[in-house]
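Of the protein chains in this complex, all but one are displayed in their positions.
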Amino acid sequence: MQLDEFVARDLGRVQMAEEYQPRMISPTSVADAAKILSELGEDARILAGGTWIMRAPIRGEVDDKVFVSLGNIEALNDITLGSEKLSIGAMATHHGIAEALDGTPDLNVLKQAALASANPSIRRMATIGGNICTTDFLSPDLVPALIASDATLTFQLDSGVDAISIEEYIETRAARPVGGLLTLIQVPRGSYRSAHQRLLMRQAGEYAVANLSMRYGVNRAGLLEGVRIAVGSVEDVPKRWWKLERALDGKAPPELDITAIAKEHLDQFSGRDGPDAPGWYRTRVLPRLASDAFDATTKHVH
Amino acid sequence: MGIRLKINDEIHEFHGDPRTSLLNTLRDTFRLTGSKTPCTEGFCGACTVFIDGEPAVACLIAVGTLEGKKITTIEGVATDGQLNPVQQAFEDHDVVQCGMCFPGMVMTITHLMKNNPKPTRDEVKSAMTGNICRCTGYERIVDAVMSVQAGGRVAQ
Partner (left out) sequence: MNNHFDPKDIVMDLPRRDARDKLLGRTKYTIDTGGSDVLHAVLLRAEVPSADIKSINFDKARSMPGVKAIATYEDAPGLHGLGIADTPIFAHDVIRYHGEPIAAIAATTVEQAQAAARAVEIELVEQDALITMADALADGAKLVHPNWSDYQILFEGAERKGNIAWEATVVRGDTDEAFARDDVEIIEGCYSVGRQSHVPFEPRVAVASYEDGRFHIQTSTQVPWTVRHVVATVLGVSDSKVRVTVPAVGGGFGLKFDCSLEPYAAVLAKKTGQTVSIANTRKEEQMTCLCRENAEIRIRSAVTKDGEIVGREATVLMDAGAYGGEQVFLSTMTAHTLGGNYKLGSIKLSSLVVYTNTPPNGAFRACNGVYNTFALERHTDEICKKIGMDPIEFRKRNVVGKDDLGATGQVFEGDVIGPMLDKAIDKYGPHEEKTLPDGRLYGRSTTVGTWFIFVGPSAATVNLNSDGSATLVTSGVEIGQGTMVQALPQIVAASLGIHPDEVIVKSADTDASGKDLGVGGGRTTVSIGAASAAACEEVRDKLFSMASQILQTKAEDLVLKNGRVEIQGKPGSGTSLQTVIAQCEAEFGPVSGSGSFTNPGIPAMPGCAAGHFIDAIDIPVHAVHDCELAVDPDTGHIEILSYRVVQDVGRALNPRAIHSQIQGGVVQGLGYALHEEITINEQGAFDQQGFEAYRVPGVLDVLPVEFELHEGAPSCGPFGVKGAGEIPILNVGAAVACAVANATGEQVSHLPLTPPKVLNVIDGEQGKLDFPYISSDWKSNTVRFS
């Protein structure tokens, strides 16, 4: 189907293809959206929650790209909380996700990340898809939470469907071809404990200077297993703190001095300097963040 | 080929670029200047409106996404020029200074109290983290809000 035919159908009117130059297109299905994005390529900007794209002029990005709005695709808003997995549509908002999660420990990391980000209005608008796919946004909260939760992403391309782990996606996203559409995020469930900590300069209302997500299991012997720790905002891209994970796996929780152990493994990170904070500060606070996150895994989130 | 916007229970037709922010549309096209533009990046909250009853910052909404949605601005909160209980409390406690942040404050607190008629001081403050004020130092605003629940419910 040609783009102009689609638009004509969308508007319920017949238009001459040459005359019509839509500035915004609002498909109602994933398949339609994928087709349009594939056709438009670099000429399209995906409009999810709007909280990033609508600030383009402030960033000095002046262009005339077509907005492809995902707001009319019902399927992308679904959040299904099952016993084996959590499924989240890419257009679910931070607020929607926080509301849907009931405080069971394995998903605390995600709930805390969704609850504390930015400010109340932004949380009602900003989507999980936007949080994951916006390469230039250096301080996402949901991304490290999803990495710690071993999430899988599903993309719809014009040619078909593609599934990829969030870790792999985050590492490769800048190089991926334009045109795919993130549709679904799935998080496997289990008897884990988890938490998300963010460090700000004020008490609220800002992006994290550093954040840390943690999820782990406790085996029958009472030892830590499957420790996953993801750190965000410290470097350009969130990544796992595998050195600390390795150091904690197999340890017994009660006597652990997380701060001290974390200090020994700080060399995995090189903090980025930014207008919000210097790099050395981001790494300096990480051991404390790790310790606070661990303490928080033992508390419930309501 | 316009976008039909339902603003404060009135239908308006918008014929401009659908990528225009709702904030600019309200102020420039419809001359509803009560929503303010201090930051235009979603941090200050002075452009807070309700979309289907839920607070959102108008500066970051593309107006083309609003077909079929109900938009409420500060101009639509008071009925027949009667201040709602939140506005009345702010007036009674004489907390307004330059006034630019107050439309957003009123929207946020009105929404809070509709769903939570007796918030704690902490709950009020948490709800206000997206509403910045440069003049007042906040505490007297919170004092005024805490006085509302003693007097009765907040109107919708």
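By letter and in written order, the chains are A and B; residue numbering begins at 1 in each of them.
Note that a contact is a pair of C-beta atoms (placed from the backbone, for glycine too) under 8 Å apart; a residue touches a chain by one contact, two chains touch by 3 or more.
Quantities reported herein were computed from a predicted structural model and do not represent experimental measurements.
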Hidden partner chain, touching residue among B:34, B:55 or B:119: B:34
Full-complex contact with the absent chain, from B:116, B:136 or B:149: B:136
Hidden-chain contact residue, picked from the options A:67, A:155, A:192 or A:207: A:207
Footprint left on chain A by the chain that the document does not show: 58, 62, 199, 201-207, 259, 275-278, 280-281, 284-285, 287-288
Where the missing chain touches chain B, by residue: 27-28, 31-41, 43-44, 46, 73-75, 78, 81, 83, 87, 90-92, 94-103, 106, 125-126, 128-129, 131-140, 142
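The rule we apply is simple: only the chains that are shown with their structure count from here on.
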Chain A and chain B, separation of their C-alpha mean positions in angstrom: 28
Complex contact set, residues of chain B against chain A: 1, 17-19, 21, 40-43, 45, 48, 54-57, 59-62, 64-65, 108, 126-127, 129-130, 132
Touch list for chain A against partner chain B, complex: 11, 13, 23-24, 26, 47, 49-51, 54-55, 58, 67, 69, 71, 118-122, 124-125, 203-206
